[in-house]
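See structure below.
Taken from a larger complex, these chains appear in their original positions, while the remainder are omitted.
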Amino acid sequence: MTVHDASQFEVKSEPFYKTVANEEALYEAAYRRRMPVMLKGPTGCGKSRFVEYMAWKLGRPLITVACNEDMTASDLVGRFLLDKDGTKWQDGPLTMAARIGAICYLDEVVEARQDTTVVIHPLTDHRRTLPLDKKGELIEAHPDFQLVISYNPGYQSLMKDLKQSTKQRFAALDFDYPEAEIEAEIVAKEAGVDADIAQKLVQVAHRTRNLKGHGLDEGISTRLMVYAGQMIAEGVDPVAACQMTLVTPLTDDPDMRQTLQAAVETFFVS
Amino acid sequence: MTVHDASQFEVKSEPFYKTVANEEALYEAAYRRRMPVMLKGPTGCGKSRFVEYMAWKLGRPLITVACNEDMTASDLVGRFLLDKDGTKWQDGPLTMAARIGAICYLDEVVEARQDTTVVIHPLTDHRRTLPLDKKGELIEAHPDFQLVISYNPGYQSLMKDLKQSTKQRFAALDFDYPEAEIEAEIVAKEAGVDADIAQKLVQVAHRTRNLKGHGLDEGISTRLMVYAGQMIAEGVDPVAACQMTLVTPLTDDPDMRQTLQAAVETFFVS
């Protein structure tokens, strides 16, 4: 058996996370039962940050896998590699997590091909096992292992959704952008700007979020607001900073750009 | 010939399974003739648990394969691997089961590509052989070997169904969710909650099962009820516990969520 260095997956310092409601307590209860958990919510609202924070709080290593449509079951489970003595088995991230008792976080799992999602089934019921079919080995998960997945309800289409037999293996927590006050606090801290600027950025973002589905696919995320704040903190003119971080990345439609630009100017042109 | 360690596939302790009707007797009769068996029924109703239980009762090793659309015949039958002396044949799970006389359980077989299903044909008629074409070898199945597959009738579409020439190789048993009383007993035992809570959870689940096809793809499975019970046993408020385990995982439709939430509150808000 391969011995993995769990320490490289430890979350070394406390990630900055602002609790919104009872999500910490619910997650901790689920973890005590090692219940698989699904985090639902829009782009950039803090799902990844939350699982990182909980891993730090629970003192468990965290292994994150960004899922994508070209990812195969082997990318998760492992494969044989050629060695000077022939082939050698190389654990994939899921297998590694099951062995060392990490929290394994499959980000945007619905992007993955179905074989990837089927492979997690025996890890998410009473068996808590992972069959390495290609190796003829059956792994029993470490007692501390837990599986967490994320899911953006806005993305799913008829063609691409989790199967019910997968969904019904997870307890689920809803996430959304934080309250205005909390979000401003986050922006101020992460970008290094004062509260006034942070609040203005949040107000711009809130206007765009109302445009979701009316010309915009998504509103401005917390991340982009932090970018805007960082540019301002670097001495860039706030309107230019907002244009570069809140307007230009979001859309190429001239009308929509004008609308966003107007929102920026409302708050930043005195 | 590779020597396999059959003991790792033994079911060590009696799985918790509540008999519903005459399914045990029918399965035992079929096994005496080594007749291939197909288990039909919805997500999470206990098909996998049943085959595990029967393997334990019959004292046979059990090899389970979660089928998926990227699984090839080689994943089942085996392949050549590179060794320091060249290539070495590695038995797949089906070949291993045929050699050691295990029960081989192909879960959700219809997900697999057709080459996977064709490969089981000679194992499911009077021949009871498995040709390893790539190796030029013809395996005769161990006298105790039996093939079991599962099949969810709700999933099949015109594009993806078993061929008649495959279907007609199996005797079939229907499965469904257990009776309310039995289901409550299961939930109470597995989650560690009292009978009253378990019964309430079952009543919530029954309401959702009537919504199947009317806005829900599937009703709440026994597994999710157990999750709800576990959260309550961990001290979480029952309504929050049900929301996390019975409502949020199932749907993102606001109306449907309200309906489910109302069902939860009917039983858990006094």
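Details
Labels A and B are assigned to the chains in the order they are written; within every chain, residues are numbered from 1.
The working rule: a residue touches a chain if its C-beta (ideal position, glycine included) is under 8 Å from a C-beta of that chain, and two chains touch if they have at least 3 such contacts.
In this text the structure is predicted, and so the values were computed from the model without any measurement.
Because all chains derive from one sequence, the complete complex can be expressed as a copy number, which is 6 in this file against the 2 shown.
Here, only the chains that are shown with their structure count from here on.
We define each chain's centre as the mean of its Cα atoms; on that basis chain A and chain B are separated by 30 Å. Of all residues in chain A, only 22, 25-26, 29-30, 32-33, 35, 38, 40, 72-73, 80, 82, 84-87, 113-115, 118-119, 121-122, 125-126, 131, 133-134, 136, 138, 153, 156, 163-165, 167-174 touch chain B in the complex they form. Within the complex, the chain B residues that touch chain A are 4, 8-9, 43-44, 48-49, 64-71, 75, 79, 81-85, 88, 90-93, 96, 107-108, 111, 152, 155, 190, 217-218, 220-221, 223-224, 227, 230-231, 234-236, 240, 244-245, 248-250, 252.
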